[in-house]
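One protein chain is absent from this view; the other protein chains keep their places.
Moving on to chain A:
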Amino acid sequence: MSPLLELHGVEKSFGAVQVLRGVDLSVRAGRVTALVGDNGAGKSTLVKGMAGIHLFDAGDYLFEGEPVKVTSPKDAAALGIEVVYQDLALCDNLDVVHNMFLGREMRRFRLVDEDTMEQRARETLDGLSVRTLKSVRTPVASLSGGQRQTVAIARAVLWNSKLVILDEPTAALGVAQTEQVLRLVRRLADRGLGVVLISHNLNDVFEVADDIAVLHLGRMVGQIEAASTTRGRVVEAITTGVVPEGGAA
């Protein structure tokens, strides 16, 4: 099966600073691909390029085997690519339903169709086996960190998206909530979506990821199957920029 998303030789500079120097990445449907790397490795830039927020300077962008041009978040959304940002981008003053449909409100006779939106929001949350939200009409401000993350992820899958990119989804969460969110991430992949997970936390990575892509100073060190490697080797790859050959690290 061909990868859902492929990048070849992607480059990006901001002025004199070259952030991405020919990065390759392939993301398969039904698998969680973790994107790891130290600060400044270019993870965020890579993701923003995939999401259409930045434009890659050079390189090929293939989605479902076809070359595509992603020049705005709208293009990415049209392809079925959704990004859950670290700061979640939720409006605290709006409730769960309105946040999930933000910017894409369903309409009937040119008016907001609250009924259908509420039904679909609830169906989506049920489909993700989310049982932690008491009411979909609660303002997002009154939710816990894990619940907010859940809302943001549910928003990303609401539109039959094919690829969900999660930027540090567990960074601000406690142990129990991290566990919940990771289970949710796993469920997305099990439903056949491609998932890109950016994380600093190798515990999380090894818990849910199928593939691990290691970035080092703007270069892709390598994409390794999680099952065939160890944490030590990944740490070495992150810090040295070389995938250790064989043997225990």
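As a convention for this text, contacts are C-beta pairs under 8 Å (C-beta built on N, C-alpha and C of every residue); 3 or more make two chains touch, one makes a residue touch a chain; residues count from 1.
The rule is simple: contacts and distances are computed from a predicted model.
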For this session: Report the protein name recorded by UniProt for the chain absent from the figure; options are "Xylose transport system permease protein XylH", "Heme lyase CcmF/NrfE family subunit", "Sensor protein" or "ATP-binding cassette domain-containing protein".
Result: "Xylose transport system permease protein XylH"
For this session: Would you indicate which residue among A:Ser2, A:Asn93 or A:Asn203 is in contact with the undisplayed chain?
Result: A:Asn93
For this session: Would you mind spotting which of A:Leu4, A:Met50, A:Leu125 or A:Ile212 touches the chain that isn't drawn?
Result: A:Leu125
Exercise. With respect to the chain omitted from the figure, which of A:Thr45, A:Gln180 or A:Thr229 is a touching residue?
Worked result: A:Gln180
For this session: Using the touch rule from the top, list residues of chain A that touch the missing partner.
Result: 73-74, 77, 85, 88-94, 98, 102-105, 107, 110-112, 115, 118-119, 122, 125-126, 131-137, 139, 141-147, 174-177, 180
